[in-house]
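For this view, one protein chain was removed and the others were kept in their places.
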Amino acid sequence: MIVVLVEVSPSGEPVEVSREAVTFARSLSAAGGGVPVDVVVVGTPSGALVETMAGYGVRRVHALTGPAFEAFSGAAWASGILTVREQAGAVVVLAAGTPRGGEVMAHVAARAGVPMAANVLSFGGLSPFVVTRQVVGGAVLEEMQLSARPAVFTVAGHAVEAAPAEAPGAAEVVIETPSVADADLVARVVSTEEPEADLSGSLKSARVVVGAGRGAGSADGFEDILELTALLDASLGVSRVVTSLGWRPHHEQVGQTGSRISPDLYIPCGISGAIQHWAGCSSAKHILAINTDPEAPMVTRATHAVIGDLHEVVPAINAEIRRRRG
Amino acid sequence: MSTLVCVKRVVDSSSEVVLTEDGQAVDGRYAGFTMSAHEECAVELAVRIGAATVMTLGDADAVEQLRAALAVGCEAATHVVADAQAFGPADVAREVAAIVRDGGHDLVLLGNDAADTGDFQVGIRLSYELGWPVVNGATLVSVDDGVVTAEVDGPDGHETYRVPLPAVVTVLEGGVAPRYPSVPGRMKAKKVPIEERQPSAAPAGPARVRLLLPPPAPSTVQVLGKGPEAAAAVVDLFEQLGVLAR
Partner (left out) sequence: MATVPASAKVVVIGAGIVGNSLVHHLARLGWRDIVQLDKGPLPNPGGSTGHASNFIFTVDHSREITDLTLDSVKQYQEMGVFTQSGGFELARTEERMEELRRRMSSARAWGIEAELVSPDFVKEKVPFIETDQFIGAFWTPGVGVVDSLRAGTIMRERAMELDALTVVANVEVTGLDVEGGRIRRVRTDGGDIETEYVVIACGVWSPKIGDMAGVSIPLTPAVHQMISVGPCPQLAEREGEISFPIVRDMDTFCYERQHGADMEVGSYAHRAILHEPEEIPTIEQSKLSPTEMPFTSDDFDPQLEQAYELMPELLGAEGAEMRYAINGLLSLTCDGWPILGESEVQGLWTAAAVWIKEGPGVGRAVAEWMVNGHSEIDVSHSDIARFHPHQKRREHTRLRTTESFIKTYGIIHPAEQYESDRDQRLAPMHESQKKLGAVFFETGGWERPFWYESNAALLDQYGDAVMPREHEWDSRWWSPIINAEHLRMREAAGVIDLSAFEIFDIAGPGALAAVQMTCVAQCDVPVGKVVYTPVLDAAGGFRSDLTVMRLGEDHFRVVTGAAHGPADRQWFARHVPDGTTLTSRTDDVVTIGLWGPRARDILAGLTSDDVTDGGFGFLTCREIQVKGTAVLASRISYVGELGWELYVAADDAAGVWDTLLESGAAHGAVPVGIGVYGTTGRIEKGYRAFGYELDAERSIVEAGMQRPKVKAADFVGRDAYLAQRARLDSGEAPASVLCTLVVDDHTSASGVKRYMLGGEPILRRDGGTLTDGHGHHPYVTTAGSAPSLGKHLLLAYLPPEEAVIGNDLAVSYMEELYPVTVGSVDATPLLDPANERLR
(Lines give C-alpha, C1' and ligand atoms only; values in the text may rest on other atoms or scores of the structure.)
Protein backbone atom coordinates (compact mmCIF):
# COMPACT_ATOMS: atom_id res chain seq x y z
CA MET A 1 0.00 0.00 0.00
CA ILE A 2 1.02 3.60 -0.60
CA VAL A 3 0.09 6.39 1.80
CA VAL A 4 -0.06 9.97 0.55
CA LEU A 5 -0.34 12.97 2.85
CA VAL A 6 -2.83 15.33 1.20
CA GLU A 7 -2.85 18.98 2.21
CA VAL A 8 -6.18 20.74 2.26
CA SER A 9 -6.88 24.30 1.22
CA PRO A 10 -8.92 26.60 3.48
CA SER A 11 -11.92 25.88 1.26
CA GLY A 12 -11.57 22.16 1.94
CA GLU A 13 -10.16 21.14 -1.44
CA PRO A 14 -7.00 19.09 -1.86
CA VAL A 15 -4.28 21.47 -3.02
CA GLU A 16 -2.94 21.00 -6.55
CA VAL A 17 0.50 19.78 -5.52
CA SER A 18 -1.13 17.13 -3.33
CA ARG A 19 -3.22 15.99 -6.29
CA GLU A 20 0.05 15.76 -8.21
CA ALA A 21 1.47 13.65 -5.40
CA VAL A 22 -1.53 11.31 -5.54
CA THR A 23 -1.12 11.08 -9.31
CA PHE A 24 2.53 10.20 -8.77
CA ALA A 25 1.56 7.59 -6.19
CA ARG A 26 -0.87 6.05 -8.63
CA SER A 27 1.80 5.64 -11.29
CA LEU A 28 4.00 4.03 -8.68
CA SER A 29 1.11 1.76 -7.73
CA ALA A 30 0.63 0.79 -11.36
CA ALA A 31 4.30 -0.08 -11.68
CA GLY A 32 4.05 -2.13 -8.51
CA GLY A 33 1.14 -4.25 -9.72
CA GLY A 34 -1.67 -2.07 -8.50
CA VAL A 35 -1.11 -1.77 -4.79
CA PRO A 36 -3.81 0.47 -3.33
CA VAL A 37 -3.28 4.17 -2.77
CA ASP A 38 -4.62 5.62 0.48
CA VAL A 39 -4.45 9.21 1.50
CA VAL A 40 -4.17 10.86 4.88
CA VAL A 41 -5.78 14.21 5.58
CA VAL A 42 -5.88 16.16 8.80
CA GLY A 43 -9.35 17.06 9.99
CA THR A 44 -12.70 15.84 8.80
CA PRO A 45 -12.70 15.74 5.01
CA SER A 46 -15.24 17.70 3.01
CA GLY A 47 -17.47 15.95 0.56
CA ALA A 48 -15.74 17.69 -2.26
CA LEU A 49 -12.41 16.36 -1.11
CA VAL A 50 -13.68 12.83 -0.85
CA GLU A 51 -15.21 13.12 -4.29
CA THR A 52 -11.96 14.41 -5.77
CA MET A 53 -9.97 11.68 -4.13
CA ALA A 54 -12.37 9.10 -5.50
CA GLY A 55 -11.76 10.56 -8.91
CA TYR A 56 -8.06 10.13 -8.33
CA GLY A 57 -8.52 6.43 -7.67
CA VAL A 58 -7.91 6.58 -3.95
CA ARG A 59 -8.98 3.54 -1.93
CA ARG A 60 -9.34 5.14 1.49
CA VAL A 61 -9.22 8.59 2.95
CA HIS A 62 -7.76 8.40 6.45
CA ALA A 63 -8.80 11.45 8.42
CA LEU A 64 -6.68 12.30 11.45
CA THR A 65 -8.94 13.92 13.97
CA GLY A 66 -8.96 14.77 17.61
CA PRO A 67 -7.43 17.48 19.81
CA ALA A 68 -3.87 16.47 18.90
CA PHE A 69 -4.49 17.56 15.30
CA GLU A 70 -6.26 20.84 15.88
CA ALA A 71 -3.10 22.90 15.69
CA PHE A 72 -0.22 21.91 13.44
CA SER A 73 2.59 19.86 14.85
CA GLY A 74 4.90 18.06 12.48
CA ALA A 75 5.64 15.37 15.04
CA ALA A 76 1.96 14.77 15.74
CA TRP A 77 1.08 14.52 12.07
CA ALA A 78 3.92 12.11 11.47
CA SER A 79 2.82 10.05 14.45
CA GLY A 80 -0.71 9.84 12.99
CA ILE A 81 0.53 8.93 9.53
CA LEU A 82 2.74 6.19 10.95
CA THR A 83 -0.21 4.78 12.86
CA VAL A 84 -2.12 4.55 9.57
CA ARG A 85 0.90 3.13 7.84
CA GLU A 86 1.37 0.43 10.45
CA GLN A 87 -2.29 -0.56 10.41
CA ALA A 88 -2.31 -0.90 6.65
CA GLY A 89 1.28 -2.10 6.20
CA ALA A 90 2.17 0.63 3.71
CA VAL A 91 5.50 0.28 1.94
CA VAL A 92 5.61 3.84 0.63
CA VAL A 93 4.76 7.12 2.38
CA LEU A 94 4.88 10.32 0.40
CA ALA A 95 3.69 13.90 0.30
CA ALA A 96 3.87 16.92 -1.94
CA GLY A 97 7.17 18.81 -1.82
CA THR A 98 5.70 21.76 0.08
CA PRO A 99 7.38 23.09 3.21
CA ARG A 100 4.75 21.29 5.27
CA GLY A 101 4.94 18.10 3.22
CA GLY A 102 8.70 18.04 3.54
CA GLU A 103 8.55 18.72 7.26
CA VAL A 104 6.05 15.96 7.98
CA MET A 105 7.85 13.43 5.79
CA ALA A 106 11.12 14.22 7.55
CA HIS A 107 9.40 13.48 10.86
CA VAL A 108 8.00 10.26 9.41
CA ALA A 109 11.42 9.17 8.15
CA ALA A 110 13.17 10.07 11.39
CA ARG A 111 10.61 8.24 13.50
CA ALA A 112 10.70 5.20 11.23
CA GLY A 113 14.48 5.27 11.08
CA VAL A 114 14.55 5.28 7.30
CA PRO A 115 16.01 7.65 4.69
CA MET A 116 13.90 10.24 2.95
CA ALA A 117 14.14 11.71 -0.52
CA ALA A 118 13.02 15.31 -1.00
CA ASN A 119 11.65 16.72 -4.24
CA VAL A 120 11.39 13.54 -6.26
CA LEU A 121 10.70 13.95 -9.97
CA SER A 122 10.44 10.34 -11.08
CA PHE A 123 11.23 6.80 -10.13
CA GLY A 124 13.32 4.25 -11.95
CA GLY A 125 13.44 0.64 -10.87
CA LEU A 126 11.30 -0.65 -8.02
CA SER A 127 13.79 -3.23 -6.83
CA PRO A 128 15.94 -1.57 -5.80
CA PHE A 129 13.68 1.44 -5.57
CA VAL A 130 15.55 4.31 -7.23
CA VAL A 131 14.14 7.82 -7.45
CA THR A 132 15.43 10.90 -9.26
CA ARG A 133 15.13 14.10 -7.30
CA GLN A 134 15.98 17.77 -7.65
CA VAL A 135 18.93 19.17 -5.77
CA VAL A 136 20.67 22.56 -5.93
CA GLY A 137 17.36 24.28 -6.57
CA GLY A 138 16.62 22.03 -9.53
CA ALA A 139 19.89 22.72 -11.32
CA VAL A 140 21.12 19.21 -10.63
CA LEU A 141 19.38 15.85 -10.45
CA GLU A 142 20.30 13.16 -8.01
CA GLU A 143 19.49 9.50 -8.25
CA MET A 144 18.86 8.09 -4.84
CA GLN A 145 18.17 4.57 -3.68
CA LEU A 146 15.44 4.04 -1.07
CA SER A 147 15.99 0.50 0.12
CA ALA A 148 14.34 0.64 3.53
CA ARG A 149 10.60 0.38 4.07
CA PRO A 150 8.61 2.44 4.18
CA ALA A 151 10.15 4.42 1.35
CA VAL A 152 9.55 8.03 2.33
CA PHE A 153 9.73 10.95 -0.07
CA THR A 154 8.18 14.16 -1.27
CA VAL A 155 7.20 14.86 -4.86
CA ALA A 156 8.58 18.01 -6.47
CA GLY A 157 6.07 20.55 -7.70
CA HIS A 158 5.11 19.96 -11.35
CA ALA A 159 6.95 16.62 -11.42
CA VAL A 160 3.74 15.20 -12.87
CA GLU A 161 0.54 16.80 -13.98
CA ALA A 162 -2.37 16.19 -11.61
CA ALA A 163 -4.80 13.87 -13.38
CA PRO A 164 -7.80 11.84 -12.22
CA ALA A 165 -7.65 8.08 -12.56
CA GLU A 166 -9.26 6.16 -15.39
CA ALA A 167 -11.17 4.14 -12.83
CA PRO A 168 -12.36 5.95 -9.72
CA GLY A 169 -11.56 4.58 -6.30
CA ALA A 170 -13.80 3.99 -3.34
CA ALA A 171 -12.36 6.83 -1.30
CA GLU A 172 -13.76 5.26 1.83
CA VAL A 173 -13.41 7.72 4.68
CA VAL A 174 -11.77 6.27 7.77
CA ILE A 175 -11.81 8.53 10.79
CA GLU A 176 -8.65 7.96 12.78
CA THR A 177 -8.06 9.23 16.29
CA PRO A 178 -4.63 7.91 17.11
CA SER A 179 -3.13 8.76 20.43
CA VAL A 180 -0.29 11.23 20.29
CA ALA A 181 2.45 11.47 22.89
CA ASP A 182 2.71 14.74 24.80
CA ALA A 183 6.28 15.13 23.65
CA ASP A 184 5.03 15.32 20.06
CA LEU A 185 2.84 18.24 20.93
CA VAL A 186 5.44 20.47 22.51
CA ALA A 187 6.30 22.18 19.21
CA ARG A 188 2.98 23.16 17.79
CA VAL A 189 1.43 26.27 16.37
CA VAL A 190 0.01 28.40 19.15
CA SER A 191 -1.46 31.12 16.99
CA THR A 192 -2.05 31.81 13.33
CA GLU A 193 -2.55 35.25 11.87
CA GLU A 194 -4.25 35.74 8.55
CA PRO A 195 -1.70 36.57 5.85
CA GLU A 196 -1.12 40.30 5.79
CA ALA A 197 -1.72 42.12 2.58
CA ASP A 198 1.93 43.08 2.59
CA LEU A 199 4.10 43.66 -0.42
CA SER A 200 5.43 40.13 -0.60
CA GLY A 201 1.89 38.83 -0.36
CA SER A 202 0.84 40.87 -3.35
CA LEU A 203 3.99 39.72 -5.13
CA LYS A 204 2.99 36.08 -4.73
CA SER A 205 -0.50 36.71 -6.07
CA ALA A 206 0.25 39.50 -8.55
CA ARG A 207 -0.98 39.13 -12.11
CA VAL A 208 1.98 41.05 -13.46
CA VAL A 209 5.42 41.17 -11.88
CA VAL A 210 8.22 43.41 -13.10
CA GLY A 211 11.60 41.97 -12.13
CA ALA A 212 14.93 43.68 -11.76
CA GLY A 213 18.39 42.27 -11.35
CA ARG A 214 22.01 43.29 -11.34
CA GLY A 215 21.40 45.11 -14.62
CA ALA A 216 19.74 47.89 -12.63
CA GLY A 217 23.29 48.89 -11.84
CA SER A 218 22.74 50.52 -8.48
CA ALA A 219 20.18 51.33 -5.81
CA ASP A 220 19.33 54.40 -7.88
CA GLY A 221 18.79 52.39 -11.05
CA PHE A 222 15.18 51.38 -10.38
CA GLU A 223 13.39 54.56 -11.41
CA ASP A 224 12.26 53.39 -14.84
CA ILE A 225 11.45 49.92 -13.56
CA LEU A 226 9.29 51.33 -10.79
CA GLU A 227 7.50 53.51 -13.31
CA LEU A 228 6.77 50.48 -15.48
CA THR A 229 5.56 48.64 -12.37
CA ALA A 230 3.17 51.49 -11.64
CA LEU A 231 1.97 51.77 -15.25
CA LEU A 232 1.10 48.06 -15.32
CA ASP A 233 -0.29 48.06 -11.77
CA ALA A 234 2.21 45.30 -11.19
CA SER A 235 4.40 44.19 -8.29
CA LEU A 236 8.15 44.53 -8.19
CA GLY A 237 10.25 41.38 -7.78
CA VAL A 238 14.02 41.38 -7.64
CA SER A 239 16.82 38.86 -7.87
CA ARG A 240 18.84 37.80 -4.87
CA VAL A 241 21.86 39.87 -5.79
CA VAL A 242 19.75 43.00 -5.64
CA THR A 243 18.72 42.33 -2.05
CA SER A 244 22.20 41.13 -1.16
CA LEU A 245 23.63 44.40 -2.33
CA GLY A 246 21.04 46.20 -0.30
CA TRP A 247 19.48 47.88 -3.31
CA ARG A 248 15.97 46.64 -2.47
CA PRO A 249 14.33 44.97 0.56
CA HIS A 250 14.21 41.21 0.95
CA HIS A 251 10.46 40.89 0.71
CA GLU A 252 10.74 41.81 -2.96
CA GLN A 253 13.03 38.88 -3.68
CA VAL A 254 11.90 36.22 -6.12
CA GLY A 255 13.72 32.91 -6.06
CA GLN A 256 14.60 29.66 -4.40
CA THR A 257 14.98 31.41 -1.07
CA GLY A 258 12.55 34.25 -1.73
CA SER A 259 8.99 34.38 -3.01
CA ARG A 260 7.78 31.93 -5.62
CA ILE A 261 5.54 33.75 -8.05
CA SER A 262 3.08 32.58 -10.69
CA PRO A 263 1.84 35.67 -12.53
CA ASP A 264 0.31 35.81 -15.99
CA LEU A 265 3.25 37.93 -17.08
CA TYR A 266 6.68 38.27 -15.57
CA ILE A 267 9.03 40.93 -16.97
CA PRO A 268 12.56 40.27 -15.71
CA CYS A 269 14.78 43.24 -16.57
CA GLY A 270 18.52 42.76 -16.41
CA ILE A 271 18.17 39.38 -14.68
CA SER A 272 20.43 36.71 -16.08
CA GLY A 273 18.24 33.90 -14.77
CA ALA A 274 20.40 32.03 -12.32
CA ILE A 275 18.95 28.82 -10.93
CA GLN A 276 18.26 30.53 -7.64
CA HIS A 277 15.99 33.02 -9.39
CA TRP A 278 14.48 30.65 -11.93
CA ALA A 279 13.28 28.41 -9.10
CA GLY A 280 11.03 31.26 -8.00
CA CYS A 281 9.60 32.42 -11.31
CA SER A 282 9.31 29.34 -13.51
CA SER A 283 5.57 29.12 -12.88
CA ALA A 284 4.86 32.40 -14.68
CA LYS A 285 2.60 31.89 -17.69
CA HIS A 286 4.47 34.37 -19.88
CA ILE A 287 7.94 35.74 -19.40
CA LEU A 288 9.23 38.81 -21.23
CA ALA A 289 12.97 39.04 -20.61
CA ILE A 290 14.81 42.32 -21.18
CA ASN A 291 18.52 41.69 -21.25
CA THR A 292 21.66 42.75 -23.10
CA ASP A 293 22.78 39.14 -23.43
CA PRO A 294 20.73 37.03 -25.85
CA GLU A 295 22.38 33.92 -24.41
CA ALA A 296 21.38 34.68 -20.83
CA PRO A 297 19.41 31.74 -19.38
CA MET A 298 16.51 34.03 -18.60
CA VAL A 299 16.28 35.01 -22.26
CA THR A 300 16.50 31.49 -23.64
CA ARG A 301 13.86 30.24 -21.20
CA ALA A 302 11.51 33.18 -21.66
CA THR A 303 8.49 33.20 -23.95
CA HIS A 304 9.40 36.68 -25.21
CA ALA A 305 12.51 38.79 -25.09
CA VAL A 306 13.92 42.18 -25.95
CA ILE A 307 17.68 42.32 -26.37
CA GLY A 308 19.02 45.54 -24.98
CA ASP A 309 19.98 47.57 -21.96
CA LEU A 310 17.07 47.92 -19.57
CA HIS A 311 17.99 51.55 -19.03
CA GLU A 312 17.23 52.18 -22.69
CA VAL A 313 14.41 49.71 -23.29
CA VAL A 314 12.27 50.31 -20.20
CA PRO A 315 11.97 54.10 -20.65
CA ALA A 316 10.95 53.49 -24.26
CA ILE A 317 8.26 51.05 -23.14
CA ASN A 318 7.04 53.49 -20.49
CA ALA A 319 6.86 56.24 -23.09
CA GLU A 320 4.98 53.99 -25.48
CA ILE A 321 2.43 53.06 -22.79
CA ARG A 322 1.91 56.72 -21.93
CA ARG A 323 1.56 57.57 -25.61
CA ARG A 324 -1.12 54.94 -26.21
CA ARG A 325 -2.99 56.05 -23.16
CA GLY A 326 -2.84 59.57 -24.49
CA MET B 1 21.86 29.68 27.65
CA SER B 2 23.96 28.79 24.67
CA THR B 3 23.06 28.54 21.03
CA LEU B 4 24.60 26.30 18.42
CA VAL B 5 24.15 27.24 14.78
CA CYS B 6 24.95 24.73 12.06
CA VAL B 7 26.30 25.73 8.67
CA LYS B 8 27.47 23.85 5.63
CA ARG B 9 30.02 24.77 3.00
CA VAL B 10 28.21 24.60 -0.32
CA VAL B 11 28.93 25.73 -3.85
CA ASP B 12 27.45 29.13 -4.59
CA SER B 13 24.61 28.29 -6.92
CA SER B 14 23.86 31.74 -8.22
CA SER B 15 25.47 30.84 -11.54
CA GLU B 16 25.44 27.95 -13.97
CA VAL B 17 26.13 24.75 -12.08
CA VAL B 18 29.17 22.71 -13.04
CA LEU B 19 29.78 19.17 -11.85
CA THR B 20 33.18 17.85 -10.86
CA GLU B 21 34.90 15.56 -13.33
CA ASP B 22 33.62 12.42 -11.62
CA GLY B 23 30.10 13.83 -11.68
CA GLN B 24 29.58 13.13 -7.99
CA ALA B 25 29.62 16.67 -6.70
CA VAL B 26 28.95 20.24 -7.70
CA ASP B 27 32.16 22.05 -8.62
CA GLY B 28 32.85 25.37 -6.95
CA ARG B 29 35.97 26.40 -8.83
CA TYR B 30 34.19 29.17 -10.73
CA ALA B 31 31.38 30.26 -8.45
CA GLY B 32 33.09 29.73 -5.14
CA PHE B 33 31.69 28.46 -1.87
CA THR B 34 29.30 29.87 0.63
CA MET B 35 26.76 28.83 3.19
CA SER B 36 23.13 28.76 2.16
CA ALA B 37 20.96 31.83 2.50
CA HIS B 38 18.88 30.04 5.14
CA GLU B 39 21.98 29.38 7.20
CA GLU B 40 23.11 32.98 6.87
CA CYS B 41 19.80 33.96 8.45
CA ALA B 42 20.19 31.26 11.11
CA VAL B 43 23.60 32.71 11.96
CA GLU B 44 22.14 36.19 12.14
CA LEU B 45 19.37 34.99 14.48
CA ALA B 46 21.85 33.07 16.60
CA VAL B 47 24.03 36.15 16.94
CA ARG B 48 21.01 38.22 17.94
CA ILE B 49 20.04 35.62 20.56
CA GLY B 50 23.63 35.67 21.78
CA ALA B 51 26.36 33.32 22.97
CA ALA B 52 26.41 31.56 19.63
CA THR B 53 28.72 28.75 18.67
CA VAL B 54 28.92 27.82 15.00
CA MET B 55 29.61 24.29 13.83
CA THR B 56 30.12 22.62 10.54
CA LEU B 57 30.93 19.21 9.20
CA GLY B 58 33.21 19.33 6.22
CA ASP B 59 36.75 19.18 4.93
CA ALA B 60 39.53 21.57 5.89
CA ASP B 61 38.23 24.26 3.54
CA ALA B 62 34.97 24.48 5.49
CA VAL B 63 36.87 26.57 8.03
CA GLU B 64 36.12 29.44 5.65
CA GLN B 65 32.41 29.19 6.49
CA LEU B 66 33.14 28.96 10.22
CA ARG B 67 35.26 32.10 9.98
CA ALA B 68 32.51 33.81 8.04
CA ALA B 69 30.09 33.09 10.88
CA LEU B 70 32.63 34.16 13.48
CA ALA B 71 33.17 37.38 11.54
CA VAL B 72 29.53 38.36 11.94
CA GLY B 73 29.37 37.63 15.64
CA CYS B 74 29.50 33.96 16.53
CA GLU B 75 31.80 33.50 19.47
CA ALA B 76 33.14 29.99 19.11
CA ALA B 77 33.42 27.39 16.40
CA THR B 78 33.52 23.63 16.17
CA HIS B 79 34.67 21.80 13.10
CA VAL B 80 33.88 18.16 12.52
CA VAL B 81 36.59 17.38 10.02
CA ALA B 82 35.10 14.96 7.54
CA ASP B 83 34.08 14.59 3.94
CA ALA B 84 30.57 16.00 3.93
CA GLN B 85 29.80 14.04 0.76
CA ALA B 86 30.02 10.82 2.74
CA PHE B 87 27.48 11.92 5.34
CA GLY B 88 23.75 11.54 4.97
CA PRO B 89 21.24 13.64 6.92
CA ALA B 90 21.01 11.08 9.73
CA ASP B 91 24.80 10.97 10.02
CA VAL B 92 25.02 14.75 10.23
CA ALA B 93 22.24 14.86 12.83
CA ARG B 94 24.14 12.36 14.96
CA GLU B 95 27.33 14.45 14.78
CA VAL B 96 25.48 17.64 15.68
CA ALA B 97 23.85 15.86 18.59
CA ALA B 98 27.25 14.78 19.84
CA ILE B 99 28.43 18.38 19.85
CA VAL B 100 25.27 19.53 21.60
CA ARG B 101 25.72 16.94 24.34
CA ASP B 102 29.37 17.85 24.85
CA GLY B 103 28.84 21.57 24.54
CA GLY B 104 25.76 21.89 26.69
CA HIS B 105 23.91 23.96 24.14
CA ASP B 106 20.22 24.38 24.69
CA LEU B 107 19.14 25.85 21.39
CA VAL B 108 20.20 24.61 17.97
CA LEU B 109 19.51 26.63 14.83
CA LEU B 110 19.96 25.16 11.38
CA GLY B 111 19.04 26.14 7.87
CA ASN B 112 15.78 24.68 6.64
CA ASP B 113 17.64 22.73 3.96
CA ALA B 114 21.15 22.64 2.58
CA ALA B 115 21.60 24.54 -0.67
CA ASP B 116 23.28 21.59 -2.34
CA THR B 117 21.69 18.32 -1.16
CA GLY B 118 18.31 19.80 -0.22
CA ASP B 119 17.45 16.93 2.12
CA PHE B 120 15.17 18.96 4.45
CA GLN B 121 15.83 16.65 7.39
CA VAL B 122 18.89 17.32 9.53
CA GLY B 123 17.08 19.58 12.00
CA ILE B 124 14.21 17.18 12.46
CA ARG B 125 16.44 14.13 12.76
CA LEU B 126 18.52 16.05 15.28
CA SER B 127 15.43 16.70 17.38
CA TYR B 128 14.79 12.97 17.59
CA GLU B 129 18.45 12.29 18.41
CA LEU B 130 18.20 14.73 21.29
CA GLY B 131 14.57 14.13 22.18
CA TRP B 132 13.94 17.86 21.83
CA PRO B 133 11.06 19.65 20.14
CA VAL B 134 11.70 21.12 16.71
CA VAL B 135 10.16 24.02 14.83
CA ASN B 136 10.70 23.95 11.10
CA GLY B 137 11.01 26.81 8.64
CA ALA B 138 11.05 29.75 11.07
CA THR B 139 11.89 33.20 9.76
CA LEU B 140 12.15 34.80 13.18
CA VAL B 141 13.39 33.21 16.38
CA SER B 142 13.73 34.80 19.78
CA VAL B 143 14.26 33.48 23.28
CA ASP B 144 12.69 34.92 26.37
CA ASP B 145 12.83 33.39 29.81
CA GLY B 146 13.63 29.91 28.58
CA VAL B 147 10.97 29.91 25.90
CA VAL B 148 11.68 30.03 22.19
CA THR B 149 9.27 31.98 20.07
CA ALA B 150 9.52 31.02 16.42
CA GLU B 151 7.52 32.52 13.60
CA VAL B 152 6.73 30.61 10.46
CA ASP B 153 4.99 31.66 7.25
CA GLY B 154 2.69 28.65 7.06
CA PRO B 155 0.13 27.69 4.45
CA ASP B 156 -2.66 29.20 6.52
CA GLY B 157 -0.93 32.35 7.57
CA HIS B 158 1.66 33.64 9.94
CA GLU B 159 2.15 30.96 12.59
CA THR B 160 3.74 31.33 15.99
CA TYR B 161 5.33 28.54 18.02
CA ARG B 162 6.32 28.81 21.64
CA VAL B 163 8.59 26.04 22.76
CA PRO B 164 10.48 25.66 26.02
CA LEU B 165 14.22 25.18 25.83
CA PRO B 166 16.02 23.02 24.91
CA ALA B 167 14.83 23.06 21.33
CA VAL B 168 15.79 22.81 17.68
CA VAL B 169 14.66 25.39 15.12
CA THR B 170 15.30 25.32 11.39
CA VAL B 171 15.39 28.69 9.68
CA LEU B 172 14.10 29.97 6.36
CA GLU B 173 15.49 33.08 4.71
CA GLY B 174 13.43 36.23 4.84
CA GLY B 175 12.84 37.24 8.44
CA VAL B 176 16.16 38.92 9.03
CA ALA B 177 18.80 40.40 6.79
CA PRO B 178 22.07 38.63 7.41
CA ARG B 179 24.83 41.11 8.09
CA TYR B 180 28.07 41.28 6.18
CA PRO B 181 31.24 41.06 8.20
CA SER B 182 32.84 44.25 9.40
CA VAL B 183 36.59 44.66 9.16
CA PRO B 184 37.10 44.34 12.94
CA GLY B 185 34.72 41.39 12.94
CA ARG B 186 36.70 39.62 10.30
CA MET B 187 39.95 40.30 12.13
CA LYS B 188 38.50 38.99 15.37
CA ALA B 189 37.21 35.89 13.61
CA LYS B 190 40.69 35.11 12.40
CA LYS B 191 41.92 34.84 15.96
CA VAL B 192 39.18 32.63 17.40
CA PRO B 193 40.49 29.10 17.93
CA ILE B 194 38.42 26.49 16.16
CA GLU B 195 37.72 23.28 18.01
CA GLU B 196 38.38 20.36 15.72
CA ARG B 197 36.58 17.09 16.22
CA GLN B 198 36.55 13.75 14.54
CA PRO B 199 33.20 12.21 13.61
CA SER B 200 31.71 10.25 16.48
CA ALA B 201 30.92 7.27 14.24
CA ALA B 202 31.42 6.09 10.71
CA PRO B 203 28.72 7.52 8.46
CA ALA B 204 26.07 5.33 6.92
CA GLY B 205 26.20 7.73 4.00
CA PRO B 206 23.62 9.33 1.81
CA ALA B 207 21.62 7.04 -0.41
CA ARG B 208 22.98 8.84 -3.46
CA VAL B 209 23.53 6.79 -6.59
CA ARG B 210 24.83 9.60 -8.77
CA LEU B 211 24.38 13.22 -9.82
CA LEU B 212 23.44 14.35 -13.28
CA LEU B 213 22.63 17.60 -15.01
CA PRO B 214 19.15 17.96 -16.46
CA PRO B 215 19.10 18.40 -20.22
CA PRO B 216 18.67 22.05 -21.21
CA ALA B 217 15.12 22.89 -22.13
CA PRO B 218 14.79 23.89 -25.79
CA SER B 219 14.37 27.63 -26.15
CA THR B 220 11.12 28.82 -27.67
CA VAL B 221 11.74 32.48 -27.01
CA GLN B 222 10.25 35.00 -29.39
CA VAL B 223 12.57 38.00 -29.66
CA LEU B 224 10.44 41.12 -30.00
CA GLY B 225 13.34 43.30 -31.03
CA LYS B 226 16.53 44.95 -29.95
CA GLY B 227 16.94 48.10 -27.95
CA PRO B 228 14.34 50.84 -27.46
CA GLU B 229 12.87 50.21 -30.93
CA ALA B 230 11.20 47.13 -29.51
CA ALA B 231 8.93 49.22 -27.27
CA ALA B 232 5.95 49.16 -29.64
CA ALA B 233 6.12 45.38 -29.98
CA VAL B 234 6.32 45.07 -26.21
CA VAL B 235 3.26 47.20 -25.64
CA ASP B 236 1.44 45.24 -28.35
CA LEU B 237 2.19 42.13 -26.30
CA PHE B 238 0.85 43.83 -23.18
CA GLU B 239 -2.39 44.60 -25.00
CA GLN B 240 -2.63 41.08 -26.34
CA LEU B 241 -2.20 39.64 -22.83
CA GLY B 242 -4.66 42.13 -21.46
CA VAL B 243 -2.34 43.52 -18.83
CA LEU B 244 -2.48 47.10 -20.03
CA ALA B 245 -5.94 47.94 -18.70
CA ARG B 246 -5.65 50.83 -16.32
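The first chain written gets the first letter, and so on, giving A and B; residue counts start at 1 in each chain.
We take it that a contact is a pair of C-beta atoms (placed from the backbone, for glycine too) under 8 Å apart; a residue touches a chain by one contact, two chains touch by 3 or more.
Not measured: the values here are computed from a predicted model.
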Chain not shown, its touching partners among those shown: A, B
Full-complex contact with the absent chain, from A:36, A:99 or A:294: A:294
Residue among B:142, B:182 or B:240 touching the omitted chain: B:182
Interface with the undisplayed chain - residues on chain B: 12, 14-16, 18, 28-33, 64, 67-68, 179-184, 186-187, 190, 226-227
Hidden partner interface residues of chain A, rising order: 245-246, 272, 291-297, 307-308
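Everything below uses one rule, namely that only the chains that are shown with their structure count from here on.
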Distance between the centres, which are taken as Cα means, of chain B and chain A, whole angstrom: 19
Residue ranges of chain B touching chain A (in the complex, touch as defined): 11, 13-17, 19, 26, 36-38, 88-90, 112-113, 115-121, 124-125, 127-128, 131, 133-137, 152, 154-164, 167, 172-174, 177, 206-214, 217, 219-235, 237-238, 241, 243-244, 246
Of chain A, residues touching chain B in the complex: 7, 10, 72, 74-75, 98-100, 102-103, 106-107, 109-111, 115-119, 130, 133-147, 154, 183, 186-196, 207-208, 232-234, 240-241, 243, 250-251, 253, 257-258, 264-265, 274-276, 286, 288-289, 294, 297, 299-309, 312-313, 315-317, 319-321, 324-325
